[in-house]
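Removed from the display is one protein chain of the complex; every other protein chain stays in position.
So, chain A:
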Amino acid sequence: MLLHSCSCKSRDQSCFMSHSLFVCSQQKELTSKKRDEFEDILEERRLSSDLRYAMKCYTPVIYKGLSPCKPNAIKTAVLQSEQVQYVIKQLAKEMGESPDIIQEEATEILDEMGHSMQLGAVRFFISFCLSELFCKYWSNIVCSVFLFQLQHAIQEHPVVLLPSHRSYVDFLMLSYLLYTYDLALPVIAAGIDFLGMKIVGELLRRAGAFFMRRSFGGNRLYWAVFAEYVKTMLRNGYAPIEFFLEGTRSRTAKTLTPKFGLLSIVMEPFFKREVFDTYLVPISISYERILEESLYAYELLGVPKPKESTSGLLKARRILSDNFGTIHIYVGQPVSLRTLASGRINLCPYNLVPRHLPQKPSEDIQEFVSDVAYKMELLQIENMVLSPWVLVAAVLLQNLPAMDFELLIEKTVWLKGLTQTFGGFIEWPDNLCAKKAVTSALALHSNIARLVNGHVVLNDKGEEDGAIGEIVFKRALAILMCGNYRNQLLNVFVRPSLVALALQMTRSFRKEEVYSCFSILRDVFSDEFIFFPGISLKDFEEGCFLLTKCDAIQTTQQEIYLTDKGSVIVSFLSAMFRPFVEGYQLIFRYLSKETREAFTEKQFVPGVRNFVFQLLEKGNTQCYEALSSDMQKNALAALVQMGAVKKKKM
């Protein structure tokens, strides 16, 4: 899936990394090939003027079947479509209202929703503003594009771009990229909250964003209009459609479990054979330093997220006076939906109902949509770029409160090797010595950790000693911020680590027992990490394989043995995931002890938070990460899924 040899670089190869000499395995070859693909798109930008860039001759590659039309023509087509008209008539009949009134409502929905992409605005916004910002605050934006494949896909089929979502910066990143590479600009699904921001909302709209309400499950008119709007653009090949599978920015840098609604909308034209195929493009955007890092930590601790506002954004500029390192964009190979679906689904239900009627997808289809969503997220994860700081953070968190600098370097290098064995994709220039790499990582993240007297410590103290609560809060903040970088490693590590945890927990050598423990852990953490649905055994085998690969274990048909070298690795891995195990234990303890009867979801998070906070104050636990609302929600979701907790609508 991952790599076909692709030589698509017409520009100067800014080979910012040379081949890694680490381990000579196939994995490594892939990795180094991957590296060669990258090029810096800011480099050229820095050499020429923004104005020239904005005015550059832009003749993008577009869909072959496109009949060009204006954004307003799309709205009209949507409004007049059989699909929307059908729902309007249904509703009119049911509510006893005139169809005109409902039509009016639909028009309003469309006006709220619709983008009004203008090339002029895009040129101004993307090339002028963003270039300015990007060049100023980021040292590089490097990207790897299967340019030929993407170009081909855009020409031949409707294309859906599926980037990971870690930051607001994601929003126009791809527009910027596609503009640079002379490809058709995408329309982007954005949350309606952006419209609250006066000028920015409208600017985004002109840059191709369209807006969806956060929840509209019950509103049939809204659903019909929205779905038809997206599908019309897709069928016409109007523009690539970009949206975030995760639904929202991940505050923890871990990939969130996918949302299926929009994905099933874009897949439907293919199911109904209104298009021959649809290409899905997984895209990984990795930040060396995330713009919203401290904001996220506050949010996880329950300090409410500021509402999106223009002034808020202007204030955010203050943050921007810093350097944020490198952004890596990896545009994965376009995946053909037709190929994914081949032999898997029965389309008969679609043949028996007129295609314009709203139809609930069969279980078969729902399962397929879910599988595709997970597959795309796993592809995103595979191509995420990990910076040395991520390794440093992971090591540091296991050695608090302070760690010897030399030891940190040594451990970091060790972890680098392990990560690469597990298939992680690390940005670590060969010619850069470990010390320099760690030093520069620390420099970039000086707000989180610093070097004091040959020891590295977290910035977890306030300026003055405050109350005990204050100290706990400050410390939690630092640990969560640091943890959010370590989290980037977790999806690469989760399979071998859960095997390691299972080995430790069962203290058994029997494969069967270890597997059943693994299986339970996997279920418990099913919302915490991304697992492809239903392949527990395969995940277990992969975990075992990776542990064998790094000589941590040896396996026979029936048994698993730890090697001498293995105990170090296994204990490191289990320590890495210990915060989750302990955090979940705390949450379960809260549920079994503190809640007697039914509770609302709203009560749950503050309840757990207070419970954990008190334990931390008393020094009865060291698990600061249990304060993370993300972890709390995931734990609850897993319990609901496993049937331990029941959800009822009141």
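Heads up, the rule we're going with is that contacts are C-beta pairs under 8 Å (C-beta built on N, C-alpha and C of every residue); 3 or more make two chains touch, one makes a residue touch a chain; residues count from 1.
Keep in mind that, in the parts below, contacts and distances are computed from a predicted model.
Peer 1: So one subunit is absent here. Using its UniProt record, which name fits best from "Alkylglycerone-phosphate synthase", "Phenylalanine--tRNA ligase beta subunit", "Response regulatory domain-containing protein" or "serine C-palmitoyltransferase"?
Peer 2: Looking only at the record, the undisplayed chain corresponds to "Alkylglycerone-phosphate synthase".
Peer 1: Would you mind spotting which of A:Asn351, A:Ser446 or A:Ser567 touches the chain that isn't drawn?
Peer 2: A:Asn351
Peer 1: Can you tell me which of A:Glu132, A:Glu274 or A:Asp551 touches the chain that was removed from the display?
Peer 2: Here the residue in touch with the unshown chain is A:Glu274.
Peer 1: Could you please point out the chain A residues that touch the chain left off the display?
Peer 2: Per the touch rule, chain A residues meeting the hidden chain are 273-274, 276, 347-348, 350-351, 354-355.
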